[in-house]
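Missing here: one protein chain of the complex. Every other protein chain is in place.
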């Protein structure tokens, strides 16, 4: 129940305000921020993630200001694509800040208590070079309250490595398959497990990889159902979506 | 428990076969089909979808033969990208076959009992022209055992239409956002709801749509987290993934 | 003033309803359609174009139903990418319907009275083959209430043809430059006139035109300022935007 | 009236020159620069923008020379894509030069008096990272004589932010929608306002953004009419076109 | 000497018109068609090709009307991308019309007398499938007055075939190298002859040919200097350019 | 030893011809065809494939003429991309012609005796829809003298199917991996076998397959070494290359 | 014979374990690593190349650790895309390491004894700028046990250079054709020799080379059969595949 509307009605009922005053009060809520701030608050509760700071394209000063502002309002912060210089500055100011340099991701606080953690998310990578995107996914999902396990270097060029970890992978409620080059890991996994697979293409590779395009197209056109795809190198998006599914 | 292995062991225990016979019997299973048929059976139980027939690129004769073969082995069949000619031939042979011409999708039997149906999947379309992909998604998810609701024509060009259906959309455990052109529906929905959004780009549009590329890129690069994407016009993949999430 | 909210408040004031009844009445408006229907009505008044039917990707039956529905609610209708079969069916039902086959555009009624027509829009084409997109632009802008003049075949390969029509072109408040191939007409015009130029790339051409891509890129990268671009073959969008500018 | 032609005719009439001298005098104007300088002068009056210097691809020396040359002829100068080194050198030489480092845009003088300023241009950005292109647009339109208001960070991922600023946006005669990634801001705004929207795609994003391609395609294929698009990161072009429309 | 300007000056000198009348008379020439019609006439004499009709994108009726109109004004006509239906209709009306079905090119009259023909143009094709573009080039250059020799099927996959025709090829003043697939013929020829090579990529091929893109890129990036390229399947453009060079 | 040169020298030695006659005789060989006909004959012996007719882009008449000409010179013929109409006409004329309609490939005669057949080529397909390209590969390699085994429908979405055929696949000296969509079959196989893998991408798929581009890029960027790739749908090229390797 | 399964059966036969214990023991093998570790060992023996380290995308520390680990387990190591800094660090630690700076490739040990070397691989380059990819190919094939000959600068722009080396090239059992720009070398060579050609496109070039795309497409669409293609700049892949063919 929206208290501001209800109070206005009570005041009207009590004759402490006129019909016109009540009308204006209610309509101003509707016409300005209240209605959509309501949406906003719903959004906060719903996503468990009030503010994520995308640092690419921001100056170090801009990014630092935004992070400090959120933190000082008492909310947890997650900042992605955060370079080492920014991280140093934030950690000087807030020593409790955590920074994963490989994943270029920085956090202040967390959104969950230990007991909220639920189903397992497995982040599987094809190779060592996929680790930056994978780390971004791991840190994001952990920040949002999921348990995460990282399983590295099980690309399909040596498919036995994948099979030897299959039992662990099958424990996941959601799987993030992180691969560059031809991106076949997603489709092969989706054919072997019963969980939804979030495919995370990476820009690992050269030549006809065209910055991750080959992995992206391969994952989109996988003949194995049960795969959906996020943007190239978007570890944050993969971790976020996996957490949503895990929580649902 | 695998009965063939267990029976071989019992026979050995009962001395009705020798150690070498038992060994050969077990290893032949492992070395040939049994082991992987075992995987196959696990797969069947897991996905709830033993065989899906992708009819594009197959002749009508090939597709009909595959469908009949699965059906006659007593299993439910789902056939996608199925043209009207194929559907007519299948329905003459198996009058119980269902066909959704808009979605170009044909089914024989179903994988679930009424009581298995669980959380709701909402399939939302930006416009009427997105209905073919949306229908494919709806029929796929229903075939796999999910309850599905189709909400049409709520594209962002008239965003009030989207808001007027928001309560219904928020009831979904998973949302499929189906749109062509700029594909903005996915990102806007993801910013308004708490469920994971499966973005289904369609080839609706012309010119710089480039056969769905504009919607695909837009959905992949959405600044709203909580979106993952399937191939252009891949209603089957969207319905399948949504059902996996719904069931998890 | 929103009458429904105001009446609810009056009723509360008159004690004919309770506070809770008033609250529910107001909030139901807010939570459902009223607020956004308000937006809707503003939209109708604003754009002067309540409903435009994009027929591509719709079946003939779907398109006819939508057109008839709008028309029977007493509103003017504009339908784009409308094929000849659809047009015939609509004209049988509503003989007053107008159809421009070259532009594949169909109209029932108009949005303006003669006296509303204002500044001139010039639609200039590089060649005869650009006429389909140009016609769509002309009919759209006329339907929305603008005066329009079509000047054909003044492509830059014979730039004297352009100069001989320059006085006419300069009378326009807005210019639509419609060209395929290298699309140079837009930039050349923008360097010669004082009005904003809406560039309308067409898919005319072959080979490295790549379905209009060459014209699109050329128009986007024109070194002459004062050009903005719509989608390839999007005569409707060009006419609509030109009318908005003309009216502003 | 062209004074040089008229004076030649007067001289002929006064017999101070012969027919052949008059002929040569007039034709030399026509054959060389006069005729087109006439066009040039019309152009100057028309666009209110005699010379804009595009600094990318020029050496610092070339750019500085051109800027100084225009300035010293007494005309206002606008220089885009101007780096910090160039700006420093120009400001040392002409301390009155203004420089917006975020927008990489430099100006010397202005084209308008305060009283010429007319309708409002709103420049709306989806996120903080879109500010460089937005600043270029703001400074360009101001230089050309328009009032401009910058509204930041109202991207569609949190659509309530957009709604809370809608009243301000609706005051604009022209809107510039500046966004990277999926670029949905343009289409959503166009569905909510009655003014023409100039879509300004930015190269903000990574992976499948492909340097702004995703935003560009999304904006071109928007299903909301009333949108036209300029080149990726072309804040200058957007500001210029908005000013043309504002002035028309 | 422009007679109209001169006569106006004479009239002024003779006092038969006033200075203002003379001024208006001269300026009206400048402002309207006279000056640029002058350009037009120069163009006609220069190119030897008053009107070429590009039939693609025109209806049969439009194309026939344009062809008949030019022909009836007594000028030779060349019509490219002309289908068989159009050709039949033109030949019924003008039996002297020539039609090359393979090249989809139609002509009425010619631009040269036998004695004007000069240096030789060789049109070389990689394979039989390149003949449509090659024929368009041959007929265009012949229509414009050049001698042309067609040498077929000398693609680099069997480079001895090319060598056995090398003496003939070396007689050419200009060579058109017509090839699809990898388009290597242009670069190999340019390394063996002393004449400029016009590379004519064709859309022959499939898969990664992408409609002629592979040949186009290959020809543009040839490491042999002396190659310039026209659009894919643009036999007309190749023949036209070769004739210009031949004539220069 | 070249008899024609040697005989000329003997004649010179015997004084039956002069030095100039000998010189001209030798140089004419060099300047005309002899040298390169020599290359030609080496080519015939080497490739075992004197003439392959690529029928796409040829008229039925052209293709039939070429096929008949080669056949009547007593040589075996292979014709690819041969439609049903052409095949019918050839079979009426030469009833011994073989035609594989799925592979669109036609043959007259063969290049090998049974005893020449050597190592095995395995052609593996991901799905039924890949059969056209696979058949073209099979027929080409058989025509050229290799033993070939076709193994269908072992795509990685159900990787157990692949494992159950692995022993058969491992018998091959060369493997052709034929797949559309993400094309992962090539990389997975290359990680499991010791033979070179020729990857044959097919245009099977839709949406982001972009006519085979996804499979092509995936195969080119496979992280498993031992893969090389031919053009999309180029079954002929794959079969030809496999036979070369098999024979070496 | 698998000892663990056999021993379990013997124990059952001897009554030292129960049927259930035997069952669990066997099935646990099947479900975990044993079967696929077997695949692993086959892989090692088969490829003659236990581990190749792809250094791009790894930190110097990661790469060094992996190289040292393999080396210290007594196996030969090949590391590709290895920068100078990494090479220095490895050579300080293991002075016997070989480094080819042009090819950015580092090796420790080798996989063959001198007597294992067999057929010749020729690596041919179009120009000096193709040497980096060529060196990577040469070093890879040598490491894997093949004899290799490098023939430089025989691009088709001066085709006589190619002919003067043709005898040497014909001695090869496999040819690697390494070229950027239009990549014609592969097709021309394949038309002149009897060996399979591995086409290695390089990113040499600018403009429409688009990072090697022109060479890649040209090589894929070559009209000469007998060519298969690896990724752009993938010298490692070319050398690996050539060695596989050479060894087969």
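Each chain gets a letter, A, B, C, D, E, F and G, in the order it is written, and its residues are counted from 1.
In this section, contacts are C-beta pairs under 8 Å (C-beta built on N, C-alpha and C of every residue); 3 or more make two chains touch, one makes a residue touch a chain.
All figures in this text were calculated on a predicted structure; none of them were measured in a lab.
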Q. Shown chains touched by the missing chain?
A. C, D, E, F, G
Q) Hey, which of D:107, D:128, D:164 or D:203 is the one touching the hidden chain? A) D:203
Q: Could you please point out the chain C residues that touch the chain left off the display?
A: 126-127, 155-159, 180-184, 187-188, 190-192, 205, 207-210, 213-225
Q. So that we can see where the missing chain sits, which residues of chain E does it touch?
A. 39, 43, 46-47, 49, 52, 54, 119, 173-174, 191-196, 198-199, 216, 220-221, 223, 225-232, 236-238, 240-241, 244-245, 248
**Q.** Chain not shown, touching residues in chain F
**A.** 1-2, 5-6, 9-10, 12-13, 19, 22-23, 26-27, 30, 35
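Here is the rule we use: only the chains that are shown with their structure count from here on.
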Q: Write down the chain pair with more C-beta contact pairs when E-G is set against F-G.
A: E-G
Q: Would you pick out the residues of chain G that each touch at least 2 other chains?
A: 35, 39, 43, 54, 191-192, 216, 220-221, 223, 225, 231-232
Q) Which chain pairs here would you call touching? A) A-B, A-C, A-D, A-F, A-G, B-C, B-D, B-F, B-G, C-D, C-E, D-E, E-F, E-G, F-G
